[in-house]
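Some notes on the structure that comes next.
Excluded from the complex is one protein chain; the other protein chains are retained at their positions.
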Amino acid sequence: MTHLEEEILKTKTETLKMFQIVIEQVENAYKALFTKDVALAMNVKDKEEQVHRMELEIEKQIENVFALFNPVAIDLRFLLAVLRVIYNLERIGDSTKSIAKIIINKKYILDEDIFNNINLNEIYESAFKSVLLAKQSFESEDVKVAYRLIEKNIDLEELCDEAQIKIASYIRNNPDKTDYGLSLLSMLRKIQRMHDQSKNIAREIVFYLEAKILKHQGKI
Amino acid sequence: MTHLEEEILKTKTETLKMFQIVIEQVENAYKALFTKDVALAMNVKDKEEQVHRMELEIEKQIENVFALFNPVAIDLRFLLAVLRVIYNLERIGDSTKSIAKIIINKKYILDEDIFNNINLNEIYESAFKSVLLAKQSFESEDVKVAYRLIEKNIDLEELCDEAQIKIASYIRNNPDKTDYGLSLLSMLRKIQRMHDQSKNIAREIVFYLEAKILKHQGKI
Amino acid sequence: MQSKISAKEVNVYYGSNHVIKHVSLDIFSNEVVAFIGPSGCGKSTFLRLLNRMNDFIESFRMEGQIFIDNEDIYDKKINVEELRKKVGMVFQKPNPFPKSIYENVVYGLRIQGIKNKKQLDEVVERTLKQVGIWEEVKDKLNQSALALSGGQQQRVCIARTLAVEPSVVLMDEPTSALDPISTATIEELIYHLKKDYTIVIVTHNMQQAGRVSDRTAFFYMGELVEFSDTKELFTNPKVDLTQKYITGRFG
Amino acid sequence: MQSKISAKEVNVYYGSNHVIKHVSLDIFSNEVVAFIGPSGCGKSTFLRLLNRMNDFIESFRMEGQIFIDNEDIYDKKINVEELRKKVGMVFQKPNPFPKSIYENVVYGLRIQGIKNKKQLDEVVERTLKQVGIWEEVKDKLNQSALALSGGQQQRVCIARTLAVEPSVVLMDEPTSALDPISTATIEELIYHLKKDYTIVIVTHNMQQAGRVSDRTAFFYMGELVEFSDTKELFTNPKVDLTQKYITGRFG
Amino acid sequence: MISNSVKINRFKDRIFKWYGLLSTTIGVVILFVFLYTIIKEGWDRLNWQFFTSLPSRRPSSAGILVPLLGTFWIMILTTIIAVPIGVAAAIYLEEYGKKDKFASFIEVNIANLAGVPSIIYGLLALEIFVRIMGLGRSLLSGAFTLSLLILPIVIVSTREALKSVPKTIREASYALGATKWKTIWNAVLPSAAGGILTGVILAISRAIGETAPLVVIGAMLYITTIPTHPLDDFSVLPIQIYNWLSRPQKGFIENATAAIIVLLAITFILNGIAIYLRNKWQNKVKW
Amino acid sequence: KKENNNNQLKGSVNIDGSSTVYPITEAVAEEFKKIYPDVKVAVALSGTGGGFKKFVRGETDINDASRPITKFEDSIAKTNNIQYIDLEVAYDGLAIVVNPQNDWCKDITVEELKKIWEPAAQGKITHWNQIRPEWPKEPIHLYGAGVESGTYDYFTEVIVGKSHSSRGDYTSSEDDNVLVQGVSSDKFALGFFGFAYCEENKDKIKLVAVNNGNGPVFPSVETVKNKTYVPLSRPLFIYINNKAAERKEVQEFVNFYLEKMNSLVAEIGYIPLNEEETKKVKEKWQNFLQENKSK
Partner (left out) sequence: MPRTELKEKFIEFLLKASAFISIFTTIGILYVLLSESTDFFKEVSIVEFLTDKQWTPLFTEKHYGILPLLSGTLLTSFIAVLIAVPIGLSIAVYLNEYSPKKIRKILKPTLEVLAAIPTVVYGYFALMVVTPFLQLFIPSLSGFNALSPGIVMGIMIIPLVASLSEDALYAIPYSLREASYGMGATKLQTVFRVLIPSASSGIIVSIILAISRAFGETMIVAIAAGQQPNFTFNPLVPIETITTYIVQVSLGDVVQGSIEYKTIYAAGIALFVLTFILNNISYYIRKKYQKYQL
């Protein structure tokens, strides 16, 4: 194995580690949300720092590889892809932090009705699955997995649109719970973003593996 | 001038062009918003495509420079910075599109009261100024301008927080205008995002010029 | 677009050694084409086919056809000297004649029997300007070209080649004997020459191929493995072998 | 950390030509340090100071001190031959002796008078394994080393250097005469050798400096302009001159 | 399309090619005429008796034993004398000598000696070896004479051989901790051995064909006993040839040509070895 | 048993001198070698004078001579305290030769020869018709033995009248064969050299009869032997150093020489002594040995 290959491998390992942390964040935020575990949410919020650090580290690492190894072709695409993958991962991490913040700040009892009504858990699970798929396709360098992720969006979008409308009418009907509604809405949007960002990651993987640029094709 | 310098210059020119387009978008969205010019909003929405195309072009261009010229040091940093600058520009563009969409979809008469009350135009102008500052610092490679942008956030944030609270209470008070309130909120967030992204750009410029990484230092 | 150079099913043998295998390619006017590939893959051999410099090698044998401006250059009726005037060549090591700078540049004209001093002067000025050392050497045109630095020598050699007004310029690793700074200047020169000439360059340095050429041909064991847009080849090669080669995962 | 090599205010003159100017630097054990800089800036000269190979040049004169393992190597009491055993050197062009592979590797031992066949055999096997060509050459140890390819020759030369168990290995552009693939293999080798040796390498190829070295020293007109972590130097050089040089905005 | 000047140039080119071929052919033809005449004349005389017989007044019973052995003696003695001195001098000049005025003086001096006509060496030897040192016209005198004669050749060719050893070979050796002499002995000389050997053989082959200086020291004589001691009188093939050719009897001319064949055979063999070595070395050692 | 004796005889005999006498001595040495293989015999040919030069210094044992020793040489021998004996061993004729294509010069008088060869002729006598008007007006090319040879000494002495005195503008060579070649390839040549060489090259050159006032006489074994070919016939000698003569191998060699010379001389082409002369020479030698011993 050449020195460059070693570096590339290292980058990949680091990125996978970052994936892992982000996934934990997503999972923990989910748990905190549905078990109302504020402590866990705090944990999520604090851990965001680590995600940032990882992003910076990997970026630096890639910068060094660019400076020292002059990567081309698949190596170059890999590194460029990773640059954007970590950017998206970081944003997913950001989203979990936002969710965690909402959980922490709004220390009220959930309105189970609307909560269940909008199928938030289903939406979250779906988004979570997207993140997992993104990691899987990155790890196994499997373009098919990436494509599966990119094409799977109809369900979630419908669910989200529905939920949004429901929340709007919920607010309309419960003006006193406007804040709560708004938080819910914000949360929904974050979750949806996580899914979108996973798809972005999938697109980068396709770019890396097949040199095809899928970005901005049906992107939100 | 060396071939590499030419390529770098070209990249810069292209990026400035993208800046220009995005700024136009921001400006047009502003005009459309405050003059209720739906046609202009349509225009903004349609033009988003162009921003995407530019992003892809510049990305490809940078990829080629990486593959062919093995840039190091300041050149390398410049290109990496540009990669992230255009990413942020694209997101600013996205925001203008979102604003345009809101303008287009919600064909109701503005509630001038709340609209004026939340100082949206001031916020927007401030964000716009941020974008302009970002461009200026990129164009003139002036790290001072970038720093000015990075440090100028207290005002806008306060204004936004205030506006958010006002909109929430507005919704609470006018449940029938929930949709309108939500749109306003969404718009507010987009505008705020534009400012954040301009700051991201400013940070990249600092990275490029001074090799200092400011990212994640007070980032939102 | 009409091909400037067109090779059809070319095979080359040195004795029983089959060194170019079924190569067909087309090169268009005013483009820079780079040949890359591992040592011994036949880059130089193929390049030298184009101005018949291989004719001097006794064991050389070739099959197939090569057209330049639609003329089969391996036709018996072809005048090789004329061909070589049209298809100039620059070599690996700067190889100025041990003559003055001036005489180096006008060499090709002198052997054509041109004696008109004014005409020669003009050519010297024009070509030395073209290669960008007119200012440096205009006051010492009568000094030996050997007294110049490597990079300057190589420029004089290029000027010498341009003086006979070729339409194609072949370059076989023109910078491999030069230091990085001279290399960079020569690369810039190549980059600017292409508006007037069709340039084919062999290089060991992949970045160089990347920097100077429009299209790149990757040779391997005498075969043309891939020939495509340089950016494409370096960012997204079509053939796995090319990718292996350019990313250094090889042998 | 204790310096392995420490230069203090070194000046070198060739006749009246001041080619190394006030250079002080420290190199630590088991690191790879690269010297870069434009042609003629004094890289080779400085490198060759470290095993006193400049002593052969008549006009050579030096001021200042160089310590290796805390010993002033320009002290009169120093035994130069012993020093050179400790500070091995690998040259630009592979320069095997026109002897068998085996004899090349054991050369340094033979001149020390070591005749024990078993010991020599062991050294040959060990060093050739170290440089990674044992498998390729073990059946032809008695063939001439000149029959090997350039890359293999250079490896044999490195093995030869390692055979006398140096603790420092100096390399003056060790791959500049090699093709890219051989170059890559030698670079890998250097990268792996550093766990056992302190390596100082001169290179014209900036990427190479980037790839193989931990720290890089940039020389310019005999001065040490910048000496820092390689990654740092290539992503964010402290001195403008360095930046100009590595980004090719120079001359 | 083809310009006139190009046509003319090509024509000239062709003419010159034939002219060159002609010149070369002339050279070769002369050589073969030469060899043919000699071989035709002398071939039949080459039998065992010819090689083993002492000189005789009768052509048919005369042989070349004495001059042949004399030639071998001279070859060996000259080698023993000239090679160590020549190689040593070359090593000194190439490896030790500083590049100062004195060195260049020696260099000019050697270049000059290489061009001094052989007969002048004869004059020198006559005075120094034959008279002053009192060696007479012995093998040793002859060998000394010829040694001096070929010394510059040996030095020059050895220096060339040493020069062709790249500096990097020396540096490689020094860098491994070798002293100067160890470097010369273990690295430089083995690397230059082919070139040195070639030069030495060519010099020796020149020496055994020399007549004039030996004539000057008085080696033209009839001896009946084979030389067994360096101080013995001697004869060598060229002298024998000269002697026989000056005899009136036909048979001696035949003898002379036969002896010429032998002498040529020896020189050819030596040259052949030298050429073989040179080619082998050139092919093998490409620095 | 005798062979054993012979075999035991060792030592060396060192001979130098005349190139004219050389073939005889060489032949003797060759035969001698067959019987006494361990005796080293070296025969050099520095010419009579050159040989004497060494002989009178005692450097050689025997000197071949195509003329008697000169007073000057003898005086040096005396100062070096060297005594010697001279032995006549054969006769030689000097032949005057021309190119076979030369159809005018059949005979020549001694006066004419003097006119041609005397120093005063240099640059003046250049054409055949200057010698005899009826001869063609063609250049005359002269060939002759080397200036350092006894042959030359003898020729000048008897023709010009003074030893070592002749014109200088002629082609000279130590190598008689070269002279034969010269004359044979030059229509206008006139040369002189040893008769023996003429015998070997009858087809290449033509002999000229010499008229000493008694009519033209061609050189031949007969005319030399019966002394009618005058003045160009002469005796050949060997000189033996008395100290060397004390050595067994030298004695044996000279004995052998005297024993075998007549047959060998004839074989080589010189003219042998008659029986009487031979006997005298042998006696002279024996006497010398006796005297030498008694001293």
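The chains carry the letters A, B, C, D, E and F, assigned in the order they are written, with residues numbered from 1 in each.
Just so it is clear, a residue touches a chain if its C-beta (ideal position, glycine included) is under 8 Å from a C-beta of that chain, and two chains touch if they have at least 3 such contacts.
The model shown is predicted, which means the values in this text are computed figures rather than measured ones.
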item: Candidate in contact with the missing chain, chosen from F:Asn14, F:Ser184, F:Ser220 or F:Asn241; value: F:Ser184
item: Contact residue for the chain not shown (choose from C:Lys4, C:Lys85 or C:Lys231); value: C:Lys85
item: Listed residues E:Gly122, E:Gly136 or E:Pro227, member touching the removed chain; value: E:Gly122
item: Footprint left on chain E by the chain that the document does not show; value: 6, 9-10, 12-13, 16-17, 19-24, 26-28, 30-31, 34, 37-38, 84-86, 88-89, 91-93, 96-97, 106, 108-124, 126-128, 148, 151-152, 155, 179-181, 205-206, 209-212, 215-216, 218, 220, 237-238, 241-242, 245, 256, 260, 263-264, 267-268, 270-272, 275
item: Residues belonging to chain C that touch the chain removed from view; value: 51, 53, 56, 58, 81-85, 88-89, 91-93, 95-99, 107-108, 110-112, 146, 157, 160-161, 164
item: For chain F, the residues touching the chain missing from this view; value: 46-53, 119, 122, 141, 146-149, 162, 164-175, 178, 181-186, 189
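Keep this in mind: only the chains that are shown with their structure count from here on.
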item: Far-end chain from chain D, centres as C-alpha averages; value: F
item: Interface sides of chain C and chain D: same vs different residues, half threshold; value: same
item: Angular offset of chain A relative to chain B [C-alpha, multiple of 5 degrees]; value: 180
item: Contacts with two or more other chains, residues of chain F listed in rising order; value: none
item: Contacts with 2+ other chains: residues of chain A; value: 2, 4, 63, 67, 70-73, 76-77
item: Touch list for chain B against partner chain C, complex; value: 2-4, 63-64, 67-70
item: Contact set on chain C toward chain B in their complex; value: 184, 187-188, 191, 207, 210-212, 230-231, 234-235
item: Touching residues (chain side chain C, partner chain A) in the complex; value: 206-207, 210, 234-237, 242-243, 246-249
